[in-house]
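A single protein chain has been omitted; all remaining protein chains appear in their positions.
When the chains are written out, they are named A and B in that same order, and each has its own residue count from 1.
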Amino acid sequence: MSRSILRSVAVPLAAVILGLLIGAVLIISQNASPLTAYSSLLQGGLGDGDALLRTLQKATPLIFGGLSVAFAFKAGLFNIGGQGQLLVGAVFAAGVGFGVDGLPMVIHLPAALIAGALAGAIWGGIAGALKATTGAHEVIVTIMLNFVGGNLTDWLSANPWKDNSGSNIVARTPLVEDSATIPTLGSVPVGFLLAVLAAAGCWFILERTTYGFEVRSVGHNRNAAHYAGIKVGWVMASTMAVAGTLAALGGAVESLGVDGRFEAGVNVGLGFEGITIALLARANALGVIPAALLVGLMEAGAARMQFKAGVAPELIDVIQALILFFVAAPIIVRWLLRMRQDDSQQLQLGAGWGRT
Amino acid sequence: MKPRQRQLLWIAAAVIVALIWGFYSADGPQTTAVLAGTVRAATLLALGAMCGMIGERSGIVNIGIEGQFLMSAFFAFTVTSMTGSLFMGTIAGVATGLTMGWLLAAMAVGLKVDQIIAGTVLNIAALGLTSFFYDRSRSLGVTKYTNIDLGPLADIPLVGTVFFSRPPITYLTMALLVVVHIALFRSVWGMRTRAIGEHPGAADTVGIDVLRLRYLNVTLAGGFAGLGGSYLALEAVGTFSRAMSGGRGFLALAVMIFGRRTPFGAYAAALVFGFTTALQNQFQLKNTFDIPPQFVGMLPFVVTIVVVALSGLVGSMRDPAALGQTYEKG
Partner (left out) sequence: MTELLLAARNVTKRFPGVLANDDVSVELRPGRILALLGENGAGKSTLVNVLFGMYRPDGGEIVIKDEIVDLRGPDDAISRGIGMVHQHFQLVPPMSVVENIVLGAEPTKLGLVDLDEARVRVVELSERYGLEVDPDALVEDLPVGMQQRVEILKALYRNADVLILDEPTGVLTPQEADHLLRVLRGLTESGVGIVFITHKLREVLAIADDIVVLRAGRVVGATTPTQATETGLAEMMVGRSVALRVEKTVAQPGDVVLQVKDLKVDDDRGQLAVDGVNLQVRSGEILGVAGVEGNGQRELVEAITGLRHTSAGEITINGESLANSSTRQVAQTGVGHIPEDREKHGIVAVYSLAENSVLNRYYRQPFSNRGIMRREVIHEHAEAVVDEFDVRTPNVTVSVSSLSGGNKQKLIVGREFSEDIELLVAAQPTRGIDIGAIEFIHRRIVEQRDRGAAVLLVSAELDEILSLADRIAVLYDGKLMGVLKASLANRESVGLLMAGITG
């Protein structure tokens, strides 16, 4: 059993190392020192209590985003809509967070979270329902919804929900009430704990429940699932709704726990990182946690790396893309590690755009 | 196409012509501006659609057109800025597109990576690399491509300005529509390409090298996206900015599907989509109705969703049978 864990970790681990190596080359091309860069990266992510807090905060939406993509993967669906789902989750959670006052935290906080989650469920559910009824490919629909979501949240934070206090001109909501703010326990944000809980929950649902069995069956063989009496369309729609909820919770936690409000233009690109995380974790719900911690670490330390080594923080994006490449093309990694071919490890989704 | 559908298409065309006539009589300059903007937006989408369809006819899905646009625009801009030559920049863009097409082929065909994942890698890599290397202080240095009048044709009211008084890459795109159409439906290459997208096994057993043709086609298709990137930076906008492709690589896929994976169909679909974009720009400039710009901005994307959903319902827009599936020999 531990042998197979080792095998499934080997490729992602090697991918990370290769990505860092090539990143080092890029750093040199900018006349900086990779050693300084990477050590300051580590310092900025783990060096002290503050750093750790930053890392865990960064990792939280990544866990949610990774779960979102991974859960959809299990049903054979590709959720690229994490960005839009995250944004609507963030804005609606913030909306309930600042718009209502006088409620005790025990009611207000969950309500705000649920508002965000519902927004995400709808955002993901639309794509799922369209796929189920018209066969419209979820890749296109979710990407389109990303843009629609971006526009919608821009408008909300610049008009009806704008923060008109003081001399503010930026498109953002007012601060959320204290009763809707997610607390921090020492260096550990409670949002991170929520994320870990969500990961455990996803794992349990997928591996141990009848619903999870249905999701996985649809993902592996839609026809056999139909034969087995599973309502394929319903599974697809609900899976996308769940995926949307997960990504949205990531956004909600950002609004309520980290930023304290929703601000347009922040969190750009956060939704896409979920894809990298999910692939690094090989679409495994529990594997998402270490993957998110790694990337979160890099992002938390990026500012320090820029300060100390003069390297632009976008390097992290490049390294992520490289890691993604190596994870997606494990043959290269295996050849380097002289590992045996194992096709069951390959992630496959491929199908056309319309009804199947 | 069935005769019924053909009838409907003629009626739709007639209605559109009548509407345009009406608007032109009411407000000439604004109508001209919107229609010119339509063609401007449609050119990029048509190039992206041609990239997508050459790949998909061969059985390979390419959702990395967005990344190809972006990277090609970046190189077209940078090379022109460094050499002062629009032509060199255009070539650089096409070359970038070809290279990224080759990368996609290497991943999807050679390494048998899932095609959607491969395309996503291209997109994420393009965004990261262009953002990382983007030098904000750099400018194009020369004027972007300007309109070239096609002799007396350009003097025709409305039609002349819209179609015959355009910059070079726009003309090139229109010419390419014809070339691709003939190649795809009348040439040996085209017949074999369509065969490998529908039934690669059949092609294999008559001695066609399926993998090699797919490699070739996906690489070649990248050149179209590269031209699109060059167009974006050197003709449409005149500079580079972060993430400037703005989702249009994905819109191009909807255009491709809507246009039934044919060049002329795609151009017609591109004009429809381009129209919504041009309208959005026009609204933002004139602010005729009191619609918030963000909602107008949503328009092309909502239209895309509707189109994709409807084409699923209509059902006759069949994918090539082998689309998205990795081909394993024997």
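Things worth noting here:
Keep in mind that, in the parts below, a residue touches a chain if its C-beta (ideal position, glycine included) is under 8 Å from a C-beta of that chain, and two chains touch if they have at least 3 such contacts.
Because the structure is a prediction, the values reported are computed rather than measured.
Note on the undisplayed chain: of the listed residues B:144, B:181, B:199 or B:260, the one touching it is B:199. Shown as candidates are B:12, B:156 or B:191; the residue that touches the absent chain is B:191.
Contact residues of chain B toward the unshown chain are 182, 186-188, 191-192, 194-195, 198-199, 201-208, 318, 321, 329-330. Mapped onto chain A, the interface with the missing chain covers residues 208-211, 213, 217, 220-221, 223-229, 231, 344.
The criterion applied here is as follows: only the chains that are shown with their structure count from here on.
Between chain A and chain B the centroid-to-centroid distance comes to 30 Å (mean Cα coordinates, whole Å). Residues of chain A touching chain B in their complex: 26, 78, 80, 130, 134-137, 139-141, 143-148, 151-152, 154-155, 158-159, 269, 272, 275-276, 279, 312, 314-315, 317-318, 320-322, 324-325, 328-329, 331-332, 346-355. Within the complex, the chain B residues that touch chain A are 61, 63, 107, 111-118, 120-121, 124-125, 127-129, 131-132, 247, 250, 253-254, 257, 292, 294-295, 297-298, 301-302, 304-305, 308-313, 315, 317-320, 323-326.
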